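Of the protein chains in this complex, all but one are displayed in their positions.
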Amino acid sequence: MIQSERISVFQFYLPIFVGIITTGVLTMPLVLYQAAEQNLWLPLIVGSLSGYVAVAVVSYLYHCYPQQTIIEILQQRMGRVIGTGCALLLILCLVLQGVYITREYQMYLSINFYLYMPPFILIGLLLAVVLYAIRQGIEVLVRCAVLFAPLILGIHLLICILIIPELSPYRLLPLLDHGLLAPLQGTLAPIVWFSQFIWCAFYMPAVDVPAKKMFVSGCWFVLATTVALLIIFAVVISFLGDATVQYLYPFDMVERYVQITGILERSSVLFMIVWLLGIFVKVASLLFILNLAVAQTGRGMRYRKTSIPVTVVFFLIVLALFPTNESLQHEGRLVLYLCSVAGNLVIPLLLVIFLLIFRKAKGKTRMQS
Amino acid sequence: MKKIMLFIMTISLFALPLNGCRDSNELEDLALVMGIGVDLTEDEHPLVSLQVFLPQGSGQSGGSQSQSKGAGGANQSFIATESGQSIGDAVNKIAKRMSRRVYLSHNAVLIISERMANHRLREVIDYCQRTQEIRQRTLLFVTREDMPKILNYESVLEKTSSISLLKEEEKHLNLITTIRDVSLMKTGPNKPIAIPVIKLRRDSYDPREQVTKIIGSALFTDEQMVGMMNSERTLGILMMNGDFRNNTFTFKPKGRKGKLSVNVQDIRIRAVPTIDRGSWELSIHLSGKGMLQENTTTLNPMNPVDCRQIEKQTAKYLASMIGKGFKQSQCVGSDVYMTYEVFERSYPHECQRARAHWATVYPNIHLSVHPQIQLMHSGASNS
Partner (left out) sequence: MFQWMRKMRKQRRKPWQEVLVDEEGTKKVSASVKKNKQILEHAYHACADLIIRSFATKNSVENNMLIAYLGGTANVEEINEHVMKGLQSSNRPLDGLKALEQSVAITDTKKIHTFNDVFINIADGKPVLFAEGINTALSLGMSKWATRAVEDTQTEPVIRGAKEGFVESMQVNVTLLRKRIRTPRLKLKTLVIGDYSRTQVALLYIDGLCDPELLKEVKKRINGIHIDGVWDGGMVQEQIQDNQRSVFPQILTTERPDVVCASLLDGKCSLIFEGSPNTLILPTTFFAFMQSPEDYYVGYMISSLLRMLRFGFLLIALLAPAFYIAIVTFHQEMIPTTLIMAMTSMREQVPFPALVEALVMEITFEGLREAGVRLPRQVGQAISIVGALVIGQAAIQASLVSPAMVIIVSITAIASFMIPHYELSISVRILRFPLMIIAGVFGLIGVVLSVIAIIVHLASLRSFGLPYLEPLAPFKKHGAGDSIIRRRLQHQTIRPHLTGKTWNKYRRWKE
């Protein structure tokens, strides 16, 4: 299925970009501020290196096997047993990352808007729409991302502009008051977030570009993500300063404080709307690749046929894990970090190293599938 | 499309009995809280008064045993009061006896009695930050008055007293403290907070009505009220924090008869901190613009010499105003001028060391103000 669809390289990276911005804006300021205070730009920039690594891995895999997804490459090049094992591990990591993201969405809504609505309805609603979307295929998904991206970025920008009268940029100072190393303790969070660019490797065959172009535009996307997050974090810190740590969702606070001509305030619901658009893109692309990975791991399974069982099982897993905010913030985050590092960085990097050796041993003969 | 429709239909059908709509409330089932007052009872329990909006169509419904002044009049609100173990408990008690859901999202002001402010501001701030319904822009006030009385006074112009307080704040003539401001100020060492103080005052010429008046600001250290600063000195805080818009200052120039009224605006502040062998110094370079509004002295603003004189006198007045306020805050040890932040930007390491014992450092900071006022014009008069 994935081989018959065609998307451009811009659309290829866009869902990941939108997803990182959406979830990053909500939870990252708090995590980063706890570690690095006003110097959080440093861990963010250092952490974004993992994005470049991920893009490089994707581009290299694409360079070697442009017609295969990472799951297929794993299974065909690393032997049946090891390959399938690695694929299953990847799927597990994807599921757990997805659980964290979905729970994060539900917590945000439960805390801020729907105090009494049962979580399974909130999660079920999102997953129902996501299920409908992923059955339409990757082309439709990225088209939605193309439509939503300007809206999401536009509203975030609008909030940043409207809050300008309340900002005090001096809160960004002093620079590096604890030295260079202390802020770097917070690098793990951005590494985890940026490593999500590896998700592109799960739908590589849908694009048709030279690998070099893919790498270059991927780097531009990582850079754009970094810059967008930097701007938003700068706004958050200039607004809240040291009080950033007092709030669970600092950017939401910024948004809540916006006032347009004294009438339109408390418009945080508008922020919720664009945030929902973003989380939809993120969860949909994640479930899409999860589903595709499952379909490809179990050979001969049809993508459309697995979509419903995969979504339902995912739904049940989400309901079972991290029911409270406390568990989400501690165990959930630990699991997220572990799975992201293992699934998004370690396994793909191992695959790349393996391929480098393997291909060298085979000489210069190009393997074409 | 059929799938969407099917999906929508099934979801709707199943959801209706599943009460997904637990969060929904019809407008007429809400008791809109316009203002909250927090007092302390004799036995040290928080006493919460809610000013609830009384819709005009609704006659007698709503809280029954409230001290309502009667619907139909100009005042469209009534007060519900209850005490409890904590603020949340008290609010819950009110909610139980009210026929409608207590809705705090439209609350505009939060008035804290002096008794509560003296020791237990913490509880109030914690409740406000935790409760999602309470807005970040909610204005905070401290008062010495009886709580229901100040919430229940009838405003001539506005629907409720809360709204009149809200509008008064919009003029930017006084200190404005919102919940977000408090959470920002809380981050400093010693947790210095400044909250305006209001007082009920009988209007001398309109015997019907009373007005609330802001008489100064309460200063807090470690979330305990330690002192009060008068209205004029509060303007110094505003100037230092960059919230000052404009105000008319009236003073008597030195060595002259009569008085000058100068409207000062467009104040810009540059703070230069220096730490020199253990002595902390802060010099403030203040520049602003002035407009002469009234002149009963012999000084002629059209005369360059006299004009410089007026500028100098204004500057001096402002400097003394800021200086006095600063002194007062130093006496009580409440760093509402946010000097710590200023120092931290230039001397991060010294400040981190001083943070723990800031209470001893702050009173010894030496402040020097270098004001510069430029008289833009002196009105339409040519003399």
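The chains carry the letters A and B, assigned in the order they are written, with residues numbered from 1 in each.
Here is the rule we go by: a residue touches a chain if its C-beta (ideal position, glycine included) is under 8 Å from a C-beta of that chain, and two chains touch if they have at least 3 such contacts.
Just so you know, these numbers come straight off a predicted model, no measurement behind them.
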### Task
Pick out which of B:I79, B:A108, B:I150 or B:L286 touches the chain that's been left out of the picture.
B:A108
### Query
In the complete assembly, which of A:L44, A:I191 or A:L277 touches the absent chain?
A:L277
### Query
Among A:L89, A:L125, A:L248 or A:L319, which one is in touch with the chain left out?
A:L125
### Query
For the chain left off this view, which of A:A35, A:L49 or A:V140 is in contact with it?
A:V140
### Task
Pick out the residues on chain B that sit against the missing chain.
1-2, 4-5, 7-9, 11-12, 15-16, 20-21, 23-28, 30, 32, 34, 53, 55-58, 76, 103, 105-106, 108, 133, 135, 159, 163
### Query
In terms of residues, what is the contact footprint of the unshown chain on chain A?
7-8, 10-11, 109, 113-114, 117, 121-122, 125-126, 128-129, 132-133, 136-137, 139-140, 142-144, 146-147, 263-267, 269, 272-273, 276-277, 280
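Please note the rule applied: only the chains that are shown with their structure count from here on.
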### Message
Could you work out how far the Cα centre of chain A sits from that of chain B, in whole Å?
### Response
41
### Query
Taking the complex as given, what residues does chain A use to touch chain B?
111-118, 121, 125, 128, 132, 168, 170-171, 173-174, 177-178, 240-243, 246-247, 253, 256-257, 259, 262, 265-266
### Residues of chain B that touch chain A when the two form their complex
3-4, 7, 11, 15, 18, 20, 22-23, 105, 129, 132, 135-137, 170, 180, 183-184, 186-187, 242, 341, 344-346, 348-349, 352
